[in-house]
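Only one structure is covered here, and it is reproduced in the block below.
As you look at this complex, bear in mind that one protein chain is not there, while each of the others sits in place.
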Amino acid sequence: MTIPPTDVAAHTGSSTTRWLGLAVMAGVVTMFLLGFFVAPEDDLMADSVRMIFVHVPSAILTYVAFGVTAVGSLMWLWKRSVWWDIAAHAAAEIGVVFCGLTLVTGSIWGRPTWNTYWEWGDVRLVTTLILFLMMVGYLAVRSMGGDEAAVSTRAAIVGLIAAVNLPIVNRSVEWWADRTLHQQSSITDGKLEDWTLFTMVLGIVVWAMFFLWAMLHRFRVGWLERQLRVGDLDEAIAARRAEAVDAGGDA
Amino acid sequence: MPIVALRGLVALLGRFPALAGVDLEVGAGEIVLVQGPNGAGKSTLLRVCAGLLRIESGSAEVLGHDLSVDRAAVRRSVGLLGHDTALYDDLSVEENLRFWARASRVDEAAVPAALDRLGVSPRLHDVAVRHLSAGQRRRTALAAVVVRRPRLWLLDEPHAGLDQRGRDLIDQLIVDAAGDGATVMLASHELDRTVDLATRHLTVAGGTITADRRSDSGWSSSDEPGPGVTEQGGSDVS
Partner (left out) sequence: MFRDARIVAAKDLQIEWRSRVTFSQVVPFATLVLVLFGFALDANRPVLERATSGLFWITVMFVSTLAVQRSTSIETSDGARRALLLAGIEPAAVYAGKTAAVAVQLLLVQVVLVAGVVVLFGAEIEAWGLLISTCVVATVGIAGAGTLFGALVAGVRARETVLPILLLPVLAPVLIGATRAFDDAFGSVAVDGWSWLGLLAGFGIINLVLGSLSYGVLLEET
């Protein structure tokens, strides 16, 4: 399958990305203001509750990104869809950043509550850590050299294995925390008041827009990369046959 | 029914069109010599016929099986000798042959005879492959092909690395196989000996077939080799 050549763009921006980018920036500023000045302190956690505005959206988008990678992997293996393959790769790269952010904010936020930087009993956080490692592995496979289609296939299988095994990881950590450690209720349980709730939802929206913005850019980069490498198959065939003529044969 | 029928075949190695449009029909009992410069696509052609590579476009039928649908069926019926030997270093000659015989569902009793035909001395049968010379390994690898009695033989530089007697053995094998009704396609730079042997002579360049001559159209070994081939004296092991 070939990618039809488009006018090769000098950049990956477009009016969509510009509007999104502006919206994201406006959103972040709003979140900052609301988060620090308007939303109330939490009785237990004082100011550190503000982490929720970054932590929860990051967590949600992490799993959205991972979902895209998983679906993309399936579509590549099933339909050999280049579009989905590029999307899977892009989502993994962006997702791994969101995942790291989730873990860091989770750790910092948890410190006052748990008195440690890491609570093994927090099932969701531990599962997310494993997910992070799996995504790193996925990206490592992507950066291995070799035949493009082979790389895509390998990465897709890694993606699928990760998607299938993540629920098993979650279940096993849950049992483990239940039966041996004292399972800590996740820091995100509990009621949320009006402004806090609003800011958090706003955070999810802003993060989602950021995700879209990043995906658009990254996807387009991936697309252009492929084009550069592929060129046009017919051209390549013609060039190949020309070798025969150069060698003096009658093609 | 032709043994091999290719039409407009395009095969990619990654993104590179190793075969850029091949039309070919080969019938039973033919001995086809495939020659051409390095990188022309000879090995790729053999591998496609073995059912190892996906085809990008065009049609390909080998031994009655459509390659775009069922490559596995083709693989079982061909014997491919590539540049590598597919032998396990730690196992002995006989153990290797027995494994491949069992895997190919061939009677293991045929193993000693196959080794004999390839001139692999019985003293070597229990020797681990890692201790063999390159020539002996080649013979063992060929024995693994012989044991399967394939209907289509695909040999990539079969004479490479063999001594004079070994090369004679190969020639005899090829003639015997064709005599049994099998079809042989071999890629070789050894034009001096194989041109006489072959019933058909293909020249591959730039991923296509640029010349296709049969022995009854009257060429002899003193003819110019096909276009795109450099003259060489002695063997040219690529």
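For reference, chains read A and B in written order, and residue numbers begin at 1 within each chain.
Please note the rule applied: a residue touches a chain if its C-beta (ideal position, glycine included) is under 8 Å from a C-beta of that chain, and two chains touch if they have at least 3 such contacts.
Every value quoted in this text rests on a predicted model; they were computed, and no experiment measured them.
Among the residues B:Val4, B:Leu80 or B:Ala211, only B:Leu80 touches the chain that is left out of the figure.
Listed residues A:Ile130, A:Ala208 or A:Ala239: the one in touch with the omitted chain is A:Ile130. From the options A:Leu33, A:Ala150 or A:Leu197, the residue with contact to the unseen chain in the full assembly is A:Ala150.
Contact residues of chain A toward the unshown chain are 77, 130, 133-134, 136-137, 140-141, 144-147, 149-150, 153-154, 157-158, 160-162, 164-165, 168-169, 171-173, 175-176, 179-180. What chain B contributes to its contact with the hidden chain is residues 50, 52, 71-72, 75-76, 78, 80, 82-91, 95, 99-100, 102-105, 128.
Here is the rule we use: only the chains that are shown with their structure count from here on.
Across the complex, chain A meets chain B through its residues 147-149, 229-230, 233, 236-238, 240-251. Remark: chain B residues 10, 13-18, 20-21, 37, 40, 56, 203, 205-208, 210-211, 226-228 touch chain A in the complex.
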